[in-house]
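This report refers to the structure that appears directly beneath it.
For this view, one protein chain was removed and the others were kept in their places.
What follows is chain A.
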């Protein structure tokens, strides 16, 4: 369904060309969950953003990104807008930045359904309430009336998830959706995201620096470093038999893995 071939991206900052991605190859099948794991600055987020063509101004993108057979990199105008509103939805890292601080939460949801997807305002307002219930929010009316600064990050990220699943897209792009949240709410939000995705049969491209988390929710994982996919495979294989030294490093740097290494060392 989604096929990224030889994707390269260069950002221009102060007349300097900074290469960010080198020939990235990646596929996501229908209903499949694929993870991209890597450290900050490895190009994971940029890969996601180029799929929706929201890479920074002045970037050059080469290669192919095909979604259901059409090359996204050649899209513009109305077809591109339709792709964004109906086919692919994104959940970004910091929900407090994603929602406009001067608009009430309800407006955010209605904007997505009415202004982007063309649903009548009244229907969109009703649906907004249903969606919030679906992502586990109890006092729906209060949340809809609230402004972003009045709600916690976890609550807002649920709102963003509700907005993302509103149009029943085929693909969810999740860019470290729990990193900016309190540790206590991370698991909860992740569970909600994963449940919604499975229930609605959406595919997901999930970006994280947390290999364990990726292993838990993804069918396949690509490991990225410095704009290059260094290794990909199913979670078990990456964990038990990492081929690339960087993957091994990632495995070793997990907090939980210290004890695991210790016991391994004892038997060796």
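The working rule: a residue touches a chain if its C-beta (ideal position, glycine included) is under 8 Å from a C-beta of that chain, and two chains touch if they have at least 3 such contacts; residues count from 1.
The definition used in the following text is that contacts and distances are computed from a predicted model.
Undergrad: Would you mind picking the UniProt name of the chain not drawn here, from "Imidazole glycerol phosphate synthase subunit HisH", "(2Fe-2S)-binding protein", "Peptide/nickel transport system permease protein" or "Putative MnhB-related membrane protein"?
TA: Going by its UniProt entry, the chain not pictured is "Peptide/nickel transport system permease protein".
Undergrad: Out of A:46, A:65 or A:116, which is the one that touches the chain we can't see?
TA: Missing-chain contact among the listed residues: A:116.
Undergrad: Which listed residue, A:99, A:207 or A:230, touches the chain dropped from view?
TA: Hidden-chain contact among the options goes to A:99.
Undergrad: Check the options A:7, A:151, A:165 or A:238 and report the residue that touches the missing chain.
TA: Answering carefully, the residue with contact to the hidden chain is A:151.
Undergrad: Just one of A:10, A:59, A:85 or A:208 touches the chain that is missing; which is it?
TA: Only one of A:10, A:59, A:85 or A:208 touches the chain omitted from view, namely A:85.
Undergrad: For chain A, which residues lie in contact with the unshown chain of the complex?
TA: Against the left-out chain, chain A lists 49, 52, 54, 56-57, 81-86, 89-90, 92, 94, 97-104, 111-112, 115-117, 146-147, 149-151, 163.
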